[in-house]
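Could you have a look at this structure, given as structure tokens, before my questions?
Shown here: the complex without one of its protein chains, the others still in place.
As written, the chain order gives the labels A and B, with residue 1 at the start of each chain.
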Amino acid sequence: MPIDFLYPEYEVVRNADRCIACRVCERQCANEVHFYDPENKRMMSDESKCVNCHRCVSLCPTRALKIVKTDHTFKENASWSGTNIAEIYRQAGSGGVLLSSMGNPKQYPIYWDHILINASQVTNPSIDPLREPMETKVFLGAKPSKIQRDDAGRLVNNLPPGLELQVPVMFSAMSYGSISYNAHESLARAATALGTFYNTGEGGLHEDFYQYGPHTIVQVASGRFGVHKAYLEAGAAIEIKMGQGAKPGIGGHLPGAKIVGDISKTRMIPEGSDAISPAPHHDIYSIEDLRQLVFSLKEATEYKKPVIVKIAAVHNVAAIASGIARSGADIIAIDGFRGGTGAAPTRIRDNVGIPIELALASVDERLRQEGIRNHVSLVIGGSIRNSADIVKAIALGADAVYIATSALLALGCHLCRNCHSGKCNWGIATQRPELVRRLNPDVGCQRLINLVTAWNHEIKEMMGGMGINSIEALRGNRLMLRGVGLNEKELEILGIKHAGE
Amino acid sequence: MLLEGEARIPSGCAISGIFSKTGEAIPGDVIVRSIATMHDRSNGLGGGFAGYGIYPQYKDFYALHVFYDDKTAKGTCEAFIEEHFDIINLSKIPTRKVASIVNEPLIWRYFVRPLHTKLEETQLEESEFTSRCVTRINSDITGAYVFSSGKNMGVFKAVGYPEDVGRFYRLEEYAGYCWTAHGRYPTNTPGWWGGAHPFATLDVSVVHNGEISSYDANRRFIEMYGYKCNLLTDTEVITYIIDFLVRKQGLSLTETADVIAAPFWSDIEAMEPEERERMTYLRNMFSSLLITGPFSILIGFDGGMMALNDRLKLRSMVVGEKGDRVYMASEECAIRIVEPELDAVWSPKGGEAVIVTLDGGAA
């Protein structure tokens, strides 16, 4: 139907003077945008297929390519933007729910960018991390309310099992299936080398990766895919996924086309069958049910592993977190509404949930008001973009952060937000062997290590500037933060003063 | 301008402490001479002293020292005290006029014992009951501020140079086995008497020089356990941390020092397995009570005194010994002025607690 015609969003601009027709663009584009015209001996392109992933741009040896947003436009209308109009055409044509990938791209406030960090001047010295020890080791887990001593009066280690992180950063849940084997291997090896953890997501644990178990968080989600005794025992911690920031309140759906080979085996479902995770856990309809699952998992692993409960940041997050803190969970993970996903209904991704900064601040404060902040550790994720975001998150009250989008970017993701197509040109969100191969785990692992190491250096520099030489002294230290351009209510929720105060 | 307690004010300082291990009564003017030597480390915006063993005739009763802004506050507060305690004795704290000390509040002292009925009703230990009552007065009764609440000890403080504060309170008339002193150098304060140091809760008093960078992390943690940091000062939060760790958790002072000025992980890893496990436990268990940034503190408590520096030793602290006397001060001159011939003098390392106690145990 002509109504359904949408002019391509991006245009491939090829500088004919620079193009040497080496055809690397053609060979590397899984969307088949580029092709060679032997008659005229020149490269051509069909931009209607372009997703703007930059694979061709990055590999072009002569910088002959760039992708630009088209200037083709609908009549300007503040309410009826081109996106709004185009989405209506698409839905009127298909009758379907719109799907999107990666985090919420809409223009909501980004509170990280309205928070500034303190530094020492005169009254107290800053500390140079190149000269003095600067500590970023973090322990996650519940803390008992009292010490214990043996008959001889010696302190008894009465701490329940927890996690020890050398850096306050973990890789958050991404399933094998939603991302490739090589992406998982890169994450697993990097987590091991960095002394931190990666997370299996709801896809089970490939048998090749059991060796990284001491640095693996195994997830139990509503579909229970890939969950069995050896799986639970393989990880250092078990995460119950109640929700995800990109799509709070709904489940997941990995199409049968991706359930092939090892993925089917790892998830323990037949090849070609859709992997549908229900919206709720059907054994958890309330908080007391959650408590039962927490203790079932602890029972199954002989109380040797901490249990994490992951929720999406929603309106009532503080009360929910308080309930979870009393449910036997050792760690609460909160995922903000800008968190990524392999696929989510567009409307949900863009309209459901709340910013992680506000969720974190209110959860931390609520748990303190109730005197139970020490019963759990808080891990937050969903839009941690750099080390300053981490410093701000920890000062607001987080123990550590989860990163996923940043980790994928380190692996080569260019945020084209087309994961759901399964044709990831960077070998990340795909299961096609010829594409998966594009991510060499030797390269991927090193890049992840580089990223986290670089961030850790920056965290240390910022801590040193504040005169803080151990990260626990930053946790919840909101006096180290000031808001800029925020209203009274926002400052009140964040629990920080305005700059200048 | 915001008052103390409404804004956080950084300050530099001088501290000094004197202790007699045999429990000999040291007159108050000795500590005044010591702290006066470090005049330049204060700026006249706060000075104070804590003396231990100074009320032998009332040693079984809590001595509440209270500042009142006016008679209304006094009336409300006294009604509250009467409702919760037996008042054994009450009086104005004797002072003398000193030209540089002005705007003094009403300063009263009460020797009290918690009412039996109240203890039974609340099911609290005597000390916890008293501590909670003090917290309630300080946060709920406007214009009343309890600045000392221990047994057989007392805090004396004011806005002014410490030597003037000592004369104001006629400290030469008191004698005790332990004295600590403080001269304050706040960068910016309207000067409130309650904001001067020492800061005390029950028999634990703290004088502190430094500006801790972990303040809000410490404050927000400790406030979960019934403490209210009304003054927004480092000393206040340090005092509560010590009270929490020692009185509520039952840690020894050495263990307390291992928490608040914990060794670096790199040092812990080099320790023998048992010690390594103990240190790892303490750092993990009480991670939010690690204090970072510069501090040197003197903690007075029933029967003892402890000196502690931050783990990088970003503030000066000297210890001297002569016979049964132990001296601890920001500068050696403050020790030499009262005891020129010392048996030993040294600078404790960062994070290394120096603890002295009475030979015969607590007083």
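Keep this in mind: a contact is a pair of C-beta atoms (placed from the backbone, for glycine too) under 8 Å apart; a residue touches a chain by one contact, two chains touch by 3 or more.
The rule we apply is simple: contacts and distances are computed from a predicted model.
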"4Fe-4S dicluster domain-containing protein", "Fumarate reductase iron-sulfur subunit", "ABC transporter domain-containing protein" or "Transport permease protein" - which is the UniProt name of the missing chain: "4Fe-4S dicluster domain-containing protein"
Can you list the shown chains that the hidden chain touches? A
Based on the whole complex, identify which of A:Asp17, A:Glu76, A:Asp150 or A:Glu488 touches the chain you can't see. A:Asp17
With the missing chain put back, one of A:Pro214, A:Pro433 or A:Gly485 would touch it. Which one? A:Pro433
Looking at A:Asp4, A:Glu207, A:Glu299 or A:Asp442, which makes contact with the chain not pictured? A:Asp442
Which residues does chain A use to touch the chain missing from this display? 17-20, 22-24, 27-28, 41, 58-59, 61-62, 64, 433-434, 437-440, 442-443
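Just so it is clear, only the chains that are shown with their structure count from here on.
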Averaging C-alpha coordinates per chain, one finds the centres of chain A and chain B separated by a number of Å equal to 47
Quick check: in the complex, which residue numbers of chain B touch chain A? 8, 10-12, 187, 210-211, 213-218, 220-221, 223-225, 249-251, 255, 262, 264-266, 277-278, 281-282, 284-285, 287-288, 290-294, 311-312, 314
For the chain A and chain B complex, residues of the former touching the latter: 120, 122-125, 127, 132-133, 135, 137, 139, 143-144, 146-147, 149, 154-155, 157, 159, 162, 368, 371, 373-374, 397, 466-470, 472-480
